[in-house]
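One chain of protein is taken out of this complex; the other chains stay put.
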Amino acid sequence: MPAELKELNEECGLFGVWGNPHSAAITHLGLHTLQHRGQEGAGIVGLTPNGLRRHYGLGLLSEVFTKPEDLTALSGRAALGHVRYATAGGRLLENIQPLLFRFSTEAMALAHNGNLTNALSLRKALEDTGAIFHTTSDTEVLMHLLRRSPASTFTGQLTDALNQVHGGFAFLLLTEKGLFAAVDPNGFRPLVLGTLPDGGTVVCSETAALDAVGADFVRDIQPGELVSITDVGVTTQPYTLQTTLSVCSMEFIYFARPDSEIHGVNVHQARVAMGERLAQEQPADADIVVGVPNSSLSAALGYARASGIPYDLGLVKSQYVARTFIQPTQALREAAVKRKLSAVRAVVEGKSVALIDDSIVRGTTSMQLVRLLKNAGAKAVHLRIASPPLRFPCFYGIDIQSTHELMAANHTVREMRDLLGADSLGFLSTKALEESVNLDPTAPHRGLCVAYFTGEYPTPLYDYADALHKELAQLHITVSEVSA
Amino acid sequence: MPAELKELNEECGLFGVWGNPHSAAITHLGLHTLQHRGQEGAGIVGLTPNGLRRHYGLGLLSEVFTKPEDLTALSGRAALGHVRYATAGGRLLENIQPLLFRFSTEAMALAHNGNLTNALSLRKALEDTGAIFHTTSDTEVLMHLLRRSPASTFTGQLTDALNQVHGGFAFLLLTEKGLFAAVDPNGFRPLVLGTLPDGGTVVCSETAALDAVGADFVRDIQPGELVSITDVGVTTQPYTLQTTLSVCSMEFIYFARPDSEIHGVNVHQARVAMGERLAQEQPADADIVVGVPNSSLSAALGYARASGIPYDLGLVKSQYVARTFIQPTQALREAAVKRKLSAVRAVVEGKSVALIDDSIVRGTTSMQLVRLLKNAGAKAVHLRIASPPLRFPCFYGIDIQSTHELMAANHTVREMRDLLGADSLGFLSTKALEESVNLDPTAPHRGLCVAYFTGEYPTPLYDYADALHKELAQLHITVSEVSA
Amino acid sequence: MPAELKELNEECGLFGVWGNPHSAAITHLGLHTLQHRGQEGAGIVGLTPNGLRRHYGLGLLSEVFTKPEDLTALSGRAALGHVRYATAGGRLLENIQPLLFRFSTEAMALAHNGNLTNALSLRKALEDTGAIFHTTSDTEVLMHLLRRSPASTFTGQLTDALNQVHGGFAFLLLTEKGLFAAVDPNGFRPLVLGTLPDGGTVVCSETAALDAVGADFVRDIQPGELVSITDVGVTTQPYTLQTTLSVCSMEFIYFARPDSEIHGVNVHQARVAMGERLAQEQPADADIVVGVPNSSLSAALGYARASGIPYDLGLVKSQYVARTFIQPTQALREAAVKRKLSAVRAVVEGKSVALIDDSIVRGTTSMQLVRLLKNAGAKAVHLRIASPPLRFPCFYGIDIQSTHELMAANHTVREMRDLLGADSLGFLSTKALEESVNLDPTAPHRGLCVAYFTGEYPTPLYDYADALHKELAQLHITVSEVSA
Partner (left out) sequence: MPAELKELNEECGLFGVWGNPHSAAITHLGLHTLQHRGQEGAGIVGLTPNGLRRHYGLGLLSEVFTKPEDLTALSGRAALGHVRYATAGGRLLENIQPLLFRFSTEAMALAHNGNLTNALSLRKALEDTGAIFHTTSDTEVLMHLLRRSPASTFTGQLTDALNQVHGGFAFLLLTEKGLFAAVDPNGFRPLVLGTLPDGGTVVCSETAALDAVGADFVRDIQPGELVSITDVGVTTQPYTLQTTLSVCSMEFIYFARPDSEIHGVNVHQARVAMGERLAQEQPADADIVVGVPNSSLSAALGYARASGIPYDLGLVKSQYVARTFIQPTQALREAAVKRKLSAVRAVVEGKSVALIDDSIVRGTTSMQLVRLLKNAGAKAVHLRIASPPLRFPCFYGIDIQSTHELMAANHTVREMRDLLGADSLGFLSTKALEESVNLDPTAPHRGLCVAYFTGEYPTPLYDYADALHKELAQLHITVSEVSA
């Protein structure tokens, strides 16, 4: 797969407000609750009396918005905010969203969460007819399609554009006329609607962000839906009728906040259920259950409940950001790595530990955790993973590395156990994952996308198909279901 | 009490290394683990081939040390680091430690954790004979006493000085000859000794910082002990024989890391024990037990275990630092305040919740937590505090506000329950606290200082005595035990 | 005239290198010498082994390039740099040049000095066919025209584009293949070619920048010329044959450095000549001649030489940038304003002073200078301006305010004298200006553009024509020569 393709993969957080005089302050507040969805950069566009104004930068929200004026300059009756995920390369300021387009007669701000599978071919076709792109992200494609649409109305142009892009996306678009929200036909990426008690409508990535600003949850935006929020009110229309619910399962496994609900399912409780099913499918002869803080504490609780083994706090996570410099010795390098997590010797010493983690990507973290517990005196470490083995990359917006780097794509469970130094290793089955979340019993995979585990991508992969097939062929994996 | 006295109250973290070529890097690493002990400022002094060199500043370690050169400039065979607690006023750069004293013929660095009860009168007496102070902290007093001592040896001068200061302290002093460590005669503030596998000795505030740098724990430094670490080795001598162990109980209640051990007692397990005793003393008719993250999770676990009520994650804490600006509306102000913690509606809705917190100072946070849970649908909130009511200020290094601001000094438990909006409220007894920690069964209060709860200060209060008596008289509290 | 039009007016400095391994360092050095041409922002694009890389920002070069890595990241065999003038509004980071365009298959950097008179209509036409602009500057128009050209070669496309834009411009365009330079058909803006002793070609705005990097001057780039610098060598071709030399006279009057030469005329000597002619046309009964530092010292020297009146240093200019805050009193506000210049009382006290300035725009500075000298004891101040009255705006790249703000467009010389508080006031004639510079005796106005003084714009004004006519009508000025 070409290097520049990987750069496009990203996960992000969106937050938009229409019709409240404190839109910029509300958006700033709401984005803080979505900070876990992106730490590379942040930006807010405010609809001020002087038109759309933007403040943005690289880094955390607290690094980008450093003084009250940064926010008051955006004050007005609507705002659109974005936090962006840290990808390996390409920390370009130009890519920080919302993108702001200044036309001669109007301006528009665009924010995107997800990844388009045909962005590269669309971009090439557009450039061949003179289009100039200013970012390396795929978000900009939508604006070019919109501006070139022959449709006579704005929502007509937007519908046109939405039908040409494929993959996983939640889009928010702000103009002087309204705030427009759209979700891909599979609903890969979540997007919810809320109302503010003192007036105004909110659209954002997670319900936790509604709670954070005191907004009331109204509903999830549905696959293939285009919502227009203007001074007239909130109207909706499907931009396509060919939809199937397949929410990204990684949102439930580790990405979303435990206090969020996606299509009616609370994330914490889904994780507790995964832990319970994991205890049934992969029991362990352990004295205590320890979860990896903070993402795996829910699953660990479920595991403890279902197994009857006591839950304890055997690992402590530092609350402070550490700035790591190059360490002079190997011992210090290892020390620096584990600085974020440390073991409580008094808890684990002499114990057989069931260690619950949400997933294994490259395996490096898991290896350190096993060693950490053993160094602290654990008699045995039984590693239990509350999701199935990750064997396939994601093209819908989660930055999961190429198969070459996925431990489970290259090793059997037994090999992984030995490499990680665990006394035993067990994963949750895909079926149990689907039943634990249970989004929609009538939909394929009960409404989840489980492609990372099974290779069954719910849509064609367009620009990514050839590269993926080559990669899988090298790994001798045959996945008949992979589309082209 | 005069305003300038309050400024002196502080809690801090210390980390020193002698005899390792990577002392500065190790100190930087170790201080990260002590960051919870102080976020106002940080500094490191390194013993370089060109003598003592210092880098320091206001803010978190990651804000003060921003590039590798900040650290490499301090490289040498010894180092001394300090993190300082954020007090209300007086964020003066001059106060950031270690203090570095450059004399014509030598240099010394001094770092301090604690609070001296006779600093003010010592300072006045010293100024009357021409001494010039350059900070507003009480740390500097020790150096003036040391320099004016007629003793013929350095440790003799230090012993002289240590016998003149009173209160709670752990001191680390670095010269070109050695690293010197001393603890007050009551051992209010912890200080531990360790060794590095590749050579060198470490002294620091908590054992967790030893673990973080791969050092082996040797022992706690004892009350009244002066340890000299030089190229000859580690020697010890008592600078006074009149000692009584009374470790600050707030270290166990909320201050120290759960993975640290103080005089042989693991902090997490002490907290679990407090929770268990709390369940016995203050049972609750609840469906679930919820702890306030992260400091009260251990006690909540203990409460759940002893009561048999299921433990659940009903509150979520944000991992990101939020920069708070002034919010335009009351609703947003409240939203901003609770941004750090949010309730998991799916967990608490319709439930009777036993909410476990470590302590109540002013009561503002507790009030918000009760409201947060009720807004999320909790049927009832039974607030259980894993420590006794805080009714008296601390003069040994914990920045507990004056009695005027301590909720429990001004209200009965029943009044507090009503003000906080809780359905019931219960505190741990002092006796149960002492037994839960059980530092030394033969010492008064089993080796703990419980003055904040009972007013029984284990030492005279010197400069603070008069003001405290006046304050207590206003509150109609008579504490015969309060010394003068 | 619409507000957004004014924003486009700007003066800038360009510097490009092709074929030297230290291109980025040379460009950085060269831009310092052009810093007077733009202080709003600066940027450099380097052709590195990994393609075009950019570093840019708001502020002075020393504020934008703050560490060696900023520059080494741009290292390679070619570079393009730009400094941008501070205009009233619109300090947008997006507008800082060189603009960097990343296409799927290649990348290009574009830098521009000047102002296009038909940018607005071109932009509207382009947007109507789907073009998306990312800056509010007119520079971007050229790239859109180039990308949409049907020509088969790159220089063919560039020629196409250059023939569609009108006004004043010097363009530098860097690709992986070469560095391309073009000047408008009137040569309003200077651009010169040089060679480096250790290899490589330089193109930049002023000869002083060639001197600064040790490059040898080759020649001025001619009106209507397109120069292509590639690994094959330097080739040239006219993109149009309809050319007339009319160099912006403000370059000679105050803008360019005294050590630069434009089309063979040294700027300092041209200014000395203006001063000499001014002495003949506008003699003064003065004891000493004082020039306004630093731009008017050359003209003052000429005035002194021709008049025989002694030249003296009656005004001192501060070398340091002052950061001005709002001053609490009127007296301090005035003091703050004059901080940059102060009078030498010992020189001017009791003297009749001939004060030589290069030009009068709004008149505020002149008024302060007259008052400054009188407060320092000058008996009389005879203000002599080494250029004709500025009565018309510039549309070719000098940010001269609209006629409403030009003092000479709204007042007679006698009125101006009274408003400024001078004892007498005299301007240089347009004819004398033209003869002092004497660029090309055979060209109209001897090769200068004198539109600011006479209203005789050497080209049609396109998008600006209507607004200018309306403005002039309000001022009851009829300028038959103004084109449309």
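We call the chains A, B and C, going by the order they appear; numbering starts again at 1 in every chain.
FYI, a residue touches a chain if its C-beta (ideal position, glycine included) is under 8 Å from a C-beta of that chain, and two chains touch if they have at least 3 such contacts.
Quantities reported herein were computed from a predicted structural model and do not represent experimental measurements.
Need the list of shown chains touched by the one chain that isn't shown.
The omitted chain makes contact with B, C across the full complex.
Have a look at C:E106, C:D128, C:E176 or C:D198 and name the one touching the chain we're not showing.
Touching the chain that is not displayed is residue C:D198.
In the full complex, which of C:R339, C:R362, C:H404 or C:K470 touches the chain missing from this view?
Within the whole complex, the residue contacting the unshown chain is C:R339.
Of the residues listed, C:V347, C:I400 or C:L468, which one is in contact with the missing chain?
From the options C:V347, C:I400 or C:L468, the contact with the absent chain belongs to C:V347.
To test your reading of the contact rule: which positions on subunit C touch the chain that is missing from view?
Interface with the chain not displayed, on the subunit C side: 21-22, 25-26, 28-29, 32-33, 35-36, 60-62, 65-66, 68, 71, 197-198, 208, 211-214, 257-259, 261, 266, 268-269, 294, 297-298, 301, 305, 310-313, 316-323, 325-329, 331-332, 334-336, 338-339, 342-347.
So that we can see where the missing chain sits, which residues of subunit B does it touch?
With respect to the unshown chain, the touching residues of subunit B are 93, 101-104, 120, 123-124, 127, 130-134, 136, 140, 143-144, 147-148.
Throughout what follows, only the chains that are shown with their structure count from here on.
Can you tell me, using the touch rule above, whether these chains form a line, ring, star, complete graph or other shape?
Basically the chains just string along in a line.
Among the chains, which one keeps its Cα centre farthest from the Cα centre of subunit B?
C
Which chain has the mean of its C-alpha atoms lying nearest to the mean of all protein C-alpha atoms shown?
Ranked by how close its C-alpha centre lies to the overall one, first comes A.
Give, as an integer number of Å, the spacing between the C-alpha centres of subunit B and subunit A.
38
State, to the nearest whole Å, the distance from the C-alpha centre of subunit A to the C-alpha centre of subunit C.
Centre separation, subunit A to subunit C: 50 Å.
How many Å are there between the centre of subunit B and the centre of subunit C, using C-alpha atoms for each centre?
Their C-alpha centroids are separated by 62 Å.
Pull out every residue in subunit A that's touching 2 or more other chains.
Within subunit A, no residue contacts more than one other chain.
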